[in-house]
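What you see is the complex with one protein chain gone and the rest in place.
Labels run A, B and C following the written order; every chain starts at residue 1.
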Amino acid sequence: MEPYRVRVIYGDTDQMGVVYYANYLRFFEGARGHFIRGLGLSYREIESRGILLPVLEASVQYLKSAKYEDVLEVHLSETHTRVKIRFEYKVHREQDGAVIALGHTVHVCVGPELRPTRAPEWLLQKLQGGRLELRSSATAGQEGKRNG
Amino acid sequence: MEPYRVRVIYGDTDQMGVVYYANYLRFFEGARGHFIRGLGLSYREIESRGILLPVLEASVQYLKSAKYEDVLEVHLSETHTRVKIRFEYKVHREQDGAVIALGHTVHVCVGPELRPTRAPEWLLQKLQGGRLELRSSATAGQEGKRNG
Amino acid sequence: MEPYRVRVIYGDTDQMGVVYYANYLRFFEGARGHFIRGLGLSYREIESRGILLPVLEASVQYLKSAKYEDVLEVHLSETHTRVKIRFEYKVHREQDGAVIALGHTVHVCVGPELRPTRAPEWLLQKLQGGRLELRSSATAGQEGKRNG
Partner (left out) sequence: MEPYRVRVIYGDTDQMGVVYYANYLRFFEGARGHFIRGLGLSYREIESRGILLPVLEASVQYLKSAKYEDVLEVHLSETHTRVKIRFEYKVHREQDGAVIALGHTVHVCVGPELRPTRAPEWLLQKLQGGRLELRSSATAGQEGKRNG
């Protein structure tokens, strides 16, 4: 799966001349949506089936500054139990590959009226498929290196 | 009615060192909510009665820059027909009274499923009350000056 | 020139279930940066040469709602004098081509210390090039239709 890419706009920066710290959570969200589309789903569709995935916790580590017009790539990995989904994020700058930020979010599966619920089978199967694909593309990457 | 006040945070600024241009529409919205609360209503309550006021058009004229930690005062005036409400905004910097920005928004009254509808009587009456109060406080202000 | 594309994220929406009205000014800004890159420049580079283009006025007309995960295309046209640049924007939803919003911004050319200045020759030449290209691609489009 291609990483999520986002180009920093002026409105993302602050007067320190770098991306404002809250905006990384926007980039993470963009990456989650991208990941879910990559599973052949969409978060809009998940919602229309009555499942929401509100966030329980989030963290960011800021390693380097991102600047206006930088293109950021957000790599994501996912693990889950029956009721929670955890995403880990790694933000690279496309130009030089520098790692800009790391982070994670944990989401809980809720049904109508925001009551926690077990993730439905169709969602778990899609997520399981995504993990397999992530793993095999990671393996492919290693093999590529080995062979290269 | 006291003007709406908002203090500029770091996240409102951009790398030019001034408030990012889109954020004035956030300040305008804050001022609308403040105005409606001043009528003895709340926009949350209006929505719970099945009326929404989505925006049809908005404009901003940027006269001076606002900076981090500036306190901005948003003065608002309101006019309406049976289906549309128009707000005019004037943003001052509290410290020196400088006019920072002007703007307007036009809103249409919609019912469930976002269909345009005539504003209900209870809303028009409240708005009418607000205009009277704005007018009388303007008059009071003039008298204050005359007497001062 | 390809139009600027942006996918609506959750953070762009509000509780009405549509894109929050201020965010169109972010999309417009994204489209300006894209347009300037298309001229073989970048706004970052313009700034590094000591020229800033702060906004004097902005407007938006909201015609239809954009929703979460919609892909929006922002088409832009540009005109300028020696000291001001005007952009007109048209936002389409990619899926069905619906026109979502129209708008404009006017920018003034300023030098160091934010004093208005005449646009330098290198900037005007690039802008002139962009207009020619916009015009020829519009013509190409019409011919395409005529022939189709």
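The rule is simple: contacts are C-beta pairs under 8 Å (C-beta built on N, C-alpha and C of every residue); 3 or more make two chains touch, one makes a residue touch a chain.
Since the model is a prediction, treat every value here as computed from it, not as a measurement.
Although one chain is not displayed, its contacts with subunit A can still be listed: residues 16, 18, 21-23, 25-26, 29, 52, 54-62, 65, 105, 114.
Of the residues in subunit B, those that touch the hidden partner chain are 7, 9-11, 25-26, 29-30, 33, 42-44, 67-69.
Against the chain not shown here, subunit C presents residues 10-11, 13-18, 20, 22, 68.
Just so we're on the same page, only the chains that are shown with their structure count from here on.
Ranking all chains by how far their C-alpha centres lie from the centre of subunit A, first place goes to B.
Chains joined by the most contact pairs: B-C. The most central chain, judged by C-alpha centres against the centre of all protein C-alpha atoms, is C.
Rounded to whole angstrom, the centroid-to-centroid distance between subunit B and subunit C, based on C-alpha atoms, equals 27 Å. The set of subunit C residues that touch two or more partner chains comprises 25-26, 29.
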